[in-house]
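Here the structure is laid out as structure tokens; the discussion comes afterwards.
Apart from one protein chain that is not included, each protein chain of the complex appears where it belongs.
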């Protein structure tokens, strides 16, 4: 077998078609940074149904997917439009009971992923003295520390069917460099049964191997590798483009009525073939506004051993 | 208060005098890489006694410290001269009962540090089916997974009195960049009550801040910062110098008799004032032999946000 | 005395509560402004950490979300969220946390989850995020919030984050490492927990009356014997603060 035969490069359309199925539990990772909006939009275009959308911070992408009818359940720890306010669509779907949910604190949510990523059945957490959420969500349980006799709080492993992870650069096998805010990217990748990687740049293996400490996701947990520049707009990719704060504010208005949401989906999701078309449609003024001057890390010498 | 007043720079002699006390539990971290030999030698010179020496792989440094009479106990998961064979001094001290010990597997040892670093009382591990060590070491216990009813194996947090961590570069407050094999450097630093940082280079804060994802240890867990080039010889520092395999082989011979060990300690530890003198004494041929041509990581753009 | 808005008043007073060298778990908005103001005045060595995993941020512009890229560029360190909550917060490396919520009660318990019943709420709020653990494990916690009766009920509908539960002894029995809330800073004054963990009025901003505070509090608020009048913001503090948010996104 030739090494090049291990390439997992494919279009995002193919990657979603092959790896995201109706009823799956999906973890589209990212904490404000690197949110894979393009993948969410492709899932909407392909009309997936009954998904469980898991993620610490659902952000606009899950609001849009819920609006498009993709979801039957959310698992979360903070439902807000970061820096703006409420996620109107998810909130309303939760308040009216149209959407099932499971709620954690950030640490509970991330501990579930850490357990899943580690192959452990649960993770322990120290008590916080606040027990109402523990009582409201029966997934929270307690275990006695055999050393002190005191109780710790535990949450069960989360192992999503598929994680979608956006990265700055990776090789065509899926070895990925990530920098900037890491959120739960690594944990989601290891916890999931399948991983779709979207990348700003596909680079030669040698670039990845020049800085192995920067590689947070290794090829053998990755199912598909997609070259999707600007994948995270209106979120951002550190070093590549800025966060589009204006759009986060705009969504607060758009999401006020179902009509304007559907119109937006029609124009920006159903109405475009892929992320390239979306990005072109945003126009040069937006491109200009979100561009960022370079600022490089100090050199690091690994040595020619 | 001026920012410069937060400098923790001091000599290794001062750092050891202030932070390592008779009877302390010491974790001199490193997995083959970055082993802080200079700090071990300074502890020997200062005549510390009754130390508990904890570390996954005791390596030559703990063999030397035991030979010098610094230790009353070792906590370990593999006692060997890496790539060579046995650690004769520790092994003999264990076999004759002159040294107390606690033994784990690597994962058990590292899980103890992870628990200590995380502020958790214990960490769970899946069963391995091998239960003899669990029976031999009562620190291993079991807890029932409340989700499946099956048992997991647990180990208690390890929180050493002091961790000694060698790094490639840090600023004078103790924010440290590390690359190459990471071993348990980060976990040991967060688990310990005090941290002595030794560094190949003390760099301006701006170098550290140019690549925040490379900073594994933050200033506020660090007690002392020491500029100690070549601190890890005969171990190595990735990108700075090579491992002195010849010395690892030589130690196997030296450690055959107490006389040759004491002669070696006399010449290379008691007989030198500090690491500078030790390194000069090694001579230019050794310096030459351990030098490494540079090989740099691909650039990383954080963006001027 | 310089005139200022309610937000400016609360932010200046929150900044003064921070000590030089404090490691502070920061959110966006007013807490971020308070920390940056403290750094520019009496606490140059303040370390700001964010639940996104950023340590020692040096934002060159006003961060508009908790994961703004300006928090990363020039930061001291970036780690995973799991590390932030374990190595930093749970391990006890965080001195100060800022908390907020829709309701804060007599014993300083905080609700950021639901108004009404959990399963059939009137309003579903954003949820805990990091606050459940911050409230439990940071050494000291502070709350900044406008003083309105609906925000200060006798008892929260849902205790997302622990203040002193039904009294300080109950929090202590839970064995959490953090000291709990130290003060609630409002546009009217300060409330601080007494020896039993009950919030009592300890200071009034100049010109505010006890009656005004009581009217805007949902329980029979006790007043401290040594009730203070706060020192108003200085010109310098206001100038520095306004420079941090020139478009008055948070200070309005």
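So that you can tell them apart, the chains are marked A, B and C in the order they are listed, and the count of residues begins at 1 in each.
The rule is simple: a residue touches a chain if its C-beta (ideal position, glycine included) is under 8 Å from a C-beta of that chain, and two chains touch if they have at least 3 such contacts.
This one's a predicted model, so the numbers in the text were calculated from it and none came from an experiment.
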I'd like the shown chains that the missing chain touches, ordered by label. A, B
Omitted-chain contact residue, chosen from B:194, B:209, B:227 or B:243: B:243
Looking at the whole complex, which of B:40, B:183 or B:218 touches the chain that is not displayed? B:183
In the whole complex, of B:89, B:125, B:222 or B:300, the residue touching the missing chain would be B:125
Out of B:47, B:83 or B:299, which is the one that touches the chain we can't see? B:83
Subunit A residues that touch the omitted chain in the full complex: 1-3, 6, 117-120, 175, 186, 190, 208-209, 212-213, 215-216, 218-221, 302-305
On subunit B, what residues meet the omitted chain? 31-33, 56-57, 76-80, 82-83, 86, 91, 94-95, 103-108, 110-111, 113-114, 125-133, 136, 150, 179-184, 186-187, 236, 238, 242-243, 245, 248, 292, 295
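Keep this in mind: only the chains that are shown with their structure count from here on.
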Report the chain whose mean Cα position is at the greatest distance from that of subunit C. B
How many angstrom lie between the centres of subunit A and subunit C, each centre taken as the mean Cα position? 29
Per the C-alpha means, the centres of subunit B and subunit C lie apart by a whole-Å value of 39
Among all residues of subunit A, which ones touch two or more of the remaining chains? 125-126, 150, 179-180, 182, 238, 242, 292, 295
Residue numbers in subunit C touching two or more further chains are 54, 68-69, 72-73, 78, 90, 137, 177
